[in-house]
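Every protein chain of the complex appears in place save one, which is left out.
For chain A:
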Amino acid sequence: MPFISKIQRQSDYSAFPSRHPIVIDNGGSYFRIGWAGESDPRVIFRNIIQRPRHKITGETITVVGDHNPALLKYFDCTRTGPRSAFDNNVVYQFEIMEYILDFGFDRLGADQSQIDHPVLITECACNPVQSRSKMAELLFESYGVPSVAFGVDAAFSYKYNQQLGICNNDGLAICSGFNTTHVIPFVNGEPVYEACKRTNVGGYHVTDYLKQLLSLKYPHHISKLTWEKVEDLKMEHCYIATDYESEVQLFQKGDEEADEKIRCWQLPWTPSLSEETTPSEEEIARKAALKEKQGQRLREMAEAKRFNRINDLENEIRDSENLLQRLRHAEEDDIPSILAKTRYTSKLEVESAIAKATQSLRKSKGEPVESVEKTDPSATEKYNLINVPDEALTPEQLKQKRKQLFIKSTSEARQQKKQKQLEEELERERQKKLEEEKRQENPEQYLDELRAKHRDLSEKVDQRKRLKTNGGHTNGNHNSSGGVGRGERLNSSQRERMRLLTTAAFDRGKGEDTFGMKDEDWQLYKLMSRDNDDDDDDDHPDLDEAELARVTSRLREIDPTFIFKAESGSSTAEAPHFRPLTKEDFQIILGVERFRCPEILFHPSLIGIEQLGLDEMAGKSIQGLLDKGRVSEERITNSILLTGGSCLFPGLSERLEAGIRMIRPSGTPIRIIKASNPIFDAWRGAAAYAAAMQFPQQTFSKMDYYEKGEDWLKGYQLRLDK
């Protein structure tokens, strides 16, 4: 029954005489108000308010219950969500309660100066007197209600079904509501609250659990998973498994039976255009042409820039040379006056500027730059001091010698490096040739080998990357986990180091200390030092990565079917970004969730509430009743009534029967009955009760309230069986 609200204003308020009671079922999810003796409540709405601001005028308004959500577009609802007057199942926020009552009475059609009707309102079992007195006060003071009566919804529901002949005089009412679940035993038609049990789990928790699970499973569709929608999903698809373990095994095995049980909610989805057809040849050609054109333009631009630069440089050189010419011919005295017009201060500077410009001109024209080393004077001349013994040199020369030594060694090193590079190049060339030959021999096999190699390497690199990042970002949460978490974060060489350190630390004083006798002993410190493992940690992946890059480029060259999976790590988590969204991405699958969520009614510990589940509650309650010795067991178990919105899950009664059978002695007759209407029966029972002749004796007036005080109100209990 998804969210039915009846909020049309009633017009026949004045037709009711002033002694005709108004009946209110103040439930956790719905507020129902109507007239005593009628079969259905007149007005029903969700027991919540919202107080958004008007977007234009900025005035705060109050909206009670559910309205057309389209109308809320004029209001800024981002700051305040829907609020309820309930904390658990107790009314505590009487300002909100007053708004709700205002709305309820208004829609019932009240138009006189006060509510001149007795009011019967429901409350939870054993309501704290603070809440009860506040409610009475509110009704007396603000609405001018002549008299008030409080009753428990589950009790009214049981009574109503008893009158319909569905359940017996003695029995058990199991009422699973929005916030809580109650089990209330009945003896001779009266509730026995001494043996009553409450667990703080209800429909709210089931919906919330489902909502959280789905939004964790589908973080992309979180905006679609509104409270209302999830509540609908719950009511439509959730059921209670007869046996959780065996049901879950069905799903784990992936049987056909399980497939049939999976429900799928397809979100609105329009196939994206790019995905529809793989781009045709024409398209590809067009795109390539476009790219080529753009490349051409860029090349032209670069060319033009280069040309300009060469021009500029040539002009500069010409100017400078002119200047130099003039300086050469000019008199010594005129030089400053000539230079003053230019940006140079001396002849030397002009010369160096020319040299610089010529070099950059060469560079931009693409000619090889003359390296300084090639123009080196012969080595013997340059390093003339090296072979001379120190004694024969003056301090000045000694300095020079040291300098020369340095220069020589560096230049030699450079030469060596060049040589090595050249050799490596040759080696690579050779390998390439070798591979090429191999390919020529058997292209198929070669390709396969290459692919396998690529796969291995990319996996290796990936793994290493993951290890590295994992160590980095999970630091935060397992300081508490002690040794285990620490061990996992270290890589192998680091672990080895830790092992060495610890053995070294604990090795002291055990037998003879022979450390240091052999030279190898001292190698230990090398292994222990931190730099050591850093080095080889960085070395290997580099090699691997280089190899991977090489294989990849090779594959790209020769294998037309090869697709390189994105440069960045190619991990599966990133895959969805690269592939077009499909219909399946917009599906919300309900599998195990269908019975996992309502399971919390039987195992509240699943959501961290350490209390009894439905079956155990019933057992405990029956036990409590039997301890008092007021009634025989069969009479109770023969009439177990299920009422309240959360009892609508299919399979609940079967499961409950199995559960109670396990707890109670064998042979106990167990009869579990569903209420005629688990949602409305509480109100209907209350309305029938308020219409009875004896009802006025069960109410109390404002006078009574103030005379007798809170202590009396605490003990106030409605008598169902008059």
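Criterion: a contact is a pair of C-beta atoms (placed from the backbone, for glycine too) under 8 Å apart; a residue touches a chain by one contact, two chains touch by 3 or more; residues count from 1.
We adopt the following convention: contacts and distances are computed from a predicted model.
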Candidate names "RNA polymerase Rpb4/RPC9 core domain-containing protein", "Eukaryotic translation initiation factor 3 subunit E", "YL1 nuclear" or "Vacuolar protein sorting-associated protein 16 homolog"; UniProt protein name, chain not shown: "YL1 nuclear"
Residue of A:I24, A:V230 or A:V592 touching the missing chain in the full complex: A:V592
Selected residue (touches chain absent from view) among A:C77, A:V90, A:M498 or A:M528: A:V90
Contact partner of the left-out chain, one of A:Q130, A:T226, A:Q419 or A:S632: A:Q130
Sole residue of A:I33, A:I115, A:V230 or A:L652 that reaches the chain not shown, by the stated touch rule: A:I115
Hidden partner chain, touching residue among A:F31, A:F105, A:Y218 or A:F649: A:F105
On chain A, residues whose C-beta touches the chain left out of the figure: 9, 54, 57, 61-64, 67-68, 71-72, 74, 87-88, 90, 92-95, 98-99, 102-103, 105-106, 110-115, 124-131, 141-144, 193-194, 196-200, 209, 212-213, 216, 244-245, 248-249, 251-252, 470, 473-474, 476-478, 480-481, 484-485, 488, 573, 592-593, 596, 603-613, 616-617, 620
